[in-house]
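Pasting in a structure now, in structure tokens, and then I'll have a few things to ask.
Only one protein chain is missing from this complex, and each of the others stays in its spot.
Letters are used for the chains, namely A and B, taken in the order the chains are written, and counting of residues starts over at 1 for each.
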Amino acid sequence: MAPAAPKSGDAIFASVDRVNAELFTLTYGAIVRQLLTDLEEVDEVNKQLDQMGYNIGVRLVDEFLAKSNVSRCVDFRETAEVIAKVGFKMFLGVTASVTNWDTEGTTCSLIMEDNPLVDFVELPDTCQGLHYCNILSGVVRGALEMVSMKTEVTWLRDMLKGDDVFELQVKLLKQIPEEYPYKDDE
Amino acid sequence: MGFRESHFPSGLEVHKRNSPCPTFTIHIEIALWETLSKGKQKVSLSAFAFLFSELVQYNQTQVDNIAELERRLEDAGYAVGARVLELLCHREKGNRRETRLLGILSFIHSTVWKVLFGKVADSLEKGTEHEDEYMNSEKELLVNRFISIPKDMGAFNCGAFVAGIVKGVLDNAGFPAVVTAHFVPVDGQQRPRTTILIKFVEEVLLREARLG
């Protein structure tokens, strides 16, 4: 019987190596600026950020599973909780909450009040269509895909656009049964 | 659980060590860091490592040679450095302005390094051959800890990002300089250290001489 998933990522976050959040925040800001300069179109920047996040999510899931002692989540509901409580905490030092479940239990929202990506950030009028934190939605999508869950991840609320919280909607499209996501060649 | 290199698309890969997952063993400085930046926010080193790796990989797709890649990383670092200077001057330096060359160098070597990388840089030396050169060296620079360079990328050094940070600090503090990152072999060590070479422009040295 697999151990129960931890309810909080506090202990894990306390045990991992950490860096100054400002280095992280400012580096992310530099990336977004670079993308805006290179790609010019806000939509293209959103896409690229999502792609970068996806790449990270795909790679990060191993470390997450190893450190969190989560072996396999029973269902999407439990998975969402683990991402919000353990995953966000473990990597970003902040916790999200899960709400707005639909009746089928396939769509929910991750709510964040605190988000280290957006310190100092104020969107200029020319970038109102930018999903500044789009890398996060990519990470969630990429990580879930590695545990066989195809999802669609959308920003519903954004503090940079005047909302009171960040709300990331995660919609389960399909669950691929028992297919190991990569070849184990070691 | 094993760690699979195939997840790293282009030439770069996270260091494969004997640890069970792709993370990075740096426990030594954490304690020191805590005391210096009272309760400031942190994120996990992995989060930064993943982000930085994406920065490098994205920029790889935008260039066709190593020099250009380093220049782009330096640009990204510069934007960070300029802001770090503003932040730290307000927070750490009280109401003093730095007007002297050695003062700003020691500010980078100590304050900037401690805040960004959790420790003072390993060494700060003056070039022996050139009066206008200074070297800030680190046995294992944070950004080189988790990235190893494939052979075909030659002398490419991710430290270009850090060189950019240093340049951003120096330029904006009124000490313009050319800043570059180099691997320097160390006797008895398998891995080279990274030296951030700072070459000040002439006007800086002239002003310094005038101040006496």
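The criterion applied here is as follows: a residue touches a chain if its C-beta (ideal position, glycine included) is under 8 Å from a C-beta of that chain, and two chains touch if they have at least 3 such contacts.
The working rule: contacts and distances are computed from a predicted model.
Novice: According to its UniProt record, what is the protein name of the omitted chain, chosen from "alpha-glucosidase", "Cytochrome c oxidase subunit", "Exosome complex component RRP45" or "Trafficking protein particle complex subunit 2-like protein"?
Specialist: "Trafficking protein particle complex subunit 2-like protein"
Novice: Of B:83, B:114, B:145 or B:167, which sits in contact with the chain we cannot see?
Specialist: The missing chain is touched by B:83.
Novice: Considering the whole complex, not just the chains shown, which residues of chain B touch the missing one?
Specialist: For chain B, the residues touching the absent chain are 79, 82-83, 85-87, 89-90, 93, 95-99, 172-174, 211.
Novice: Since one chain isn't shown, list which residues of chain A touch it in the complete complex.
Specialist: 26, 28-30, 32-33, 119-124, 127
FYI, only the chains that are shown with their structure count from here on.
Novice: Quick one: report the Å distance separating chain A from chain B, using the average Cα coordinate of each chain.
Specialist: Each chain's C-alpha centroid was found; their separation is 27 Å.
Novice: Would you tell me which residues of chain B are touching chain A in their complex?
Specialist: Interface residues on the chain B side: 1-4, 6-9, 14, 20-27, 30, 37, 40-48, 50-52, 54-55, 57-59, 62, 72, 75-77, 79-80, 83-84, 87, 115-118, 142.
Novice: Can you list the residues on chain A that touch chain B in the complex?
Specialist: 13, 16-24, 26-31, 33-35, 38, 48, 52, 55-56, 58-60, 62-63, 65-67, 90-93, 116, 119-120, 135, 182-186
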